[in-house]
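Note that one protein chain of the assembly has been removed; the remaining protein chains are unaltered in position.
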Amino acid sequence: MLEIRWHGRGGQGAVTSVELFALAAIAEGKFATGFPSFGTERRGAPVTGFDRVDDKQIKIRSGIYHPDVVVVLDESLVGLVDVAEGLKPGGILLVNTTKSLEDLKKVIRYEGKIATVDASGIAWKELGVPITNTTMLGALVKLTGIVKFESLEEPIKERFGRIAAKNFAAAKSAYEQVKFIN
Amino acid sequence: MGKRVGMEVAIASAEAAALCKFDVASVYPITPQSHVAEHLSDIVADGRVDASFITVESEHSALSSAMGASATGARVVTATSSQGLLFMSEVMPITSAMRLPIVMIIANRAVSGPINIWNDHSDIMPMRDTGWISFFADNGQEVVDMVIQAFKVGEDRRVMLPVNVNMDGFQLTHVVEPIIMPDQEEVDKFLPPYKPFAALHPDNCVSMGTLGMPEFFTEAQKSKNVALVNSIKVVREVWKEWETQFGRKYEPIQSYRTEDAEVALVTMGSMGETAEIAVDELRMQGVKAGLLKIKLWRPFPFDDLKKAIKGIKVLAVTDRACSFGGPGGPVFSEIRSALYDVPKKPKVVNYLIGLGGRDVQVENFMDMVRRAAKGKLSEPYEFYGVRG
Partner (left out) sequence: MTEKKGPETWQEINPGCMVFRKGSAADYHTGSWRAKRPLWENEKCIKCGVCYIYCPEGCITETADGFFEANLDYCKGCGICAHECWPKAIAMVNEEG
C-alpha cells in the first residue's frame, strides 16, 4: 500500500488533487481512499490531504503518520510546516520549487530522495493561475508509477470540463520535467 | 450489474437516495453532513428525481416538514448531524409513534461542548430511545446499500417505522473511495414504489398525530415497541434479499475471526475496519483475537449477540460516546445488560475511544486487546488514551 500526504493552502485545490489521484487509481481497478485533513480551514491556511492506494481493499481508516510520499504544492509552506515529518526514510519528497538542493536542505530535514518541479511556472504558463494541483499530479504519477498517466485524463475531464485540456497539459509538462535532485 | 466508481461517501449517500426516487427531501445543512444536503438539492434542481426539496430554516423544521410530507404518502429523505439531530430530537419519537417511514442519513459528529465538528457517536446515542431503526455503516459501500435497504425495511407494512443510517462524519463522509453504485433497474426491482398504510388526503378520512390519554398511552407505547422489536425479522429478510440480488452480505452483528477467539473487540461504524487489521496483526503474533462489528443497533440484536459471544472470554467493547455519570459507554452498558442472564458469558470491559474525532489506530486496538486479556482495567470503563 502506498500512502501519500499532500501539503497545500486552503483554496489552492489540494483536496482536488487528493480526489483526482484516488479517482484515477480507482478507475484502473485499484483500491484507493482519498481524504482531506478534516475540519475548518480558511483560505490560505496550511492544509493537508491524504491518499492511500493498494491492489486490495483498504481497511485502515486512521490517519497517515508515515507516508511514503509527501507532495508540497506551495513552496511557502516549506520551513513554515515540517513537510517531511514522518516521511519514511526510503520515501520521496516532491516539492514545487526551483530551489537547489542546498537551499532546500536549509529548511527541510530529510535524508531521503527529494524531487522538484517548477509547478508554479508550468501552471502560470498553461493555466494562467498559480494553482498547482493538477500540475503536481503529473509529477507525482511520474515519480511513483503507481497510477498510469493516462488514468488522470478522465477524472480531470470530469472535474474541469472546459478547462480540462489545459490542466492535462500542465500535468503532462510536470510529468516530463520533474526530476530527482539527489 | 452496478458500476464501480470512485465517489465521496457523502455524495454517494445522496445518490443512493436518488436511486430510491424519493418524493421529498427536507434538509438543513450542518458540517459534516453538508455535502449530503447540497447534493440532494442538486439532484432535485437538475430534475434527476421528480421531487421537492424543502429549504427549511432549521433541523427542527426539517424533520417536522419531513413528517408532514410522509403523512401524505410521500417517500421522504432527510439528513443531519450532531446539534442538528439534537435540535430535531423532540420530533424523533413522534415520527416513530406516527409510524412514518422516513429515512434519515446521519453523519455522526460529536455533540458540543466544547464545540467539536469531528466524528463520534454522541449525537445518535441520545436517540436510542426514540423508536427508530438504526443501521451503522462501516464503509462507503455499506452507506449506499443501507440507504436503499432502509427505505425497503421502513416501508414494509409489518414495520412502518423511520430508519436512520449512520455514517462517521469526515471519516466516511469526506472520503473518496471505490463504491459499486447499483443501477436504477436493480434498485427498481428491489424497492417497489411506496404504498402508505394511510395518507392524509381530502378524499380519505384519517386523523394522525392524535392525543393519547393515560387510559391508552401504555397500550400505544407497547404497540410501537412490538413493531420495533419485530422489525428485526424484516431486516433479516431484506438483507437476505439484498445478498441474493446484489451479492453483498449483511448481518446485525458481523463476526471477524471469532471461531476460536478468546478476546474480542466490539465496534460500531468505520473504526471496525481498522480493528480488523488489528485482529490480523494480533493473530500473527499468536493472540486469539476476534472482532464483532455491530451493524444493527436498533432493534438491538439480542439473539445475534448471544450467538456471537460463544466461547469468548473477554469482550472489549469500544464506544465513541460516554453516558456521563452512568455505567460507561452506551454500547457497553447495553451489551452488559443483554448478557446479564446468560449463564456462560464473557467478562465485558469498555474503552471510550475516538471521541470528537480523535484518531483511532491499529496500535490502540491491539493495546486494548492485550490489556483486556490481562483483565487490566481499574474501572469498568476508561477514556482510552486520555492524558492525565
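By letter and in written order, the chains are A and B; residue numbering begins at 1 in each of them.
Here is the rule we go by: contacts are C-beta pairs under 8 Å (C-beta built on N, C-alpha and C of every residue); 3 or more make two chains touch, one makes a residue touch a chain.
Values in this document were obtained by computation on a predicted structure and should not be read as measured data.
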Chain not shown, its touching partners among those shown: B
Of B:57, B:129, B:185 or B:215, the one touching the omitted chain in the full complex: B:215
Among B:14, B:51, B:85 or B:98, the residue in touch with the chain that has been omitted: B:98
Those residues of chain B which, in the complete complex, touch the missing chain: 97-100, 160, 197-198, 205-208, 210, 212, 215-216, 218-220, 222-223, 226-227
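Quick note on the criterion: only the chains that are shown with their structure count from here on.
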Touching residues (chain side chain A, partner chain B) in the complex: 18-19, 22-23, 25-27, 29, 31-36, 38-40, 58-63, 155
Touching residues on chain B, where the partner in the complex is chain A: 4-6, 8, 31-32, 117-119, 170-171, 174-178, 270-271, 273-274, 276-277, 357, 359-362
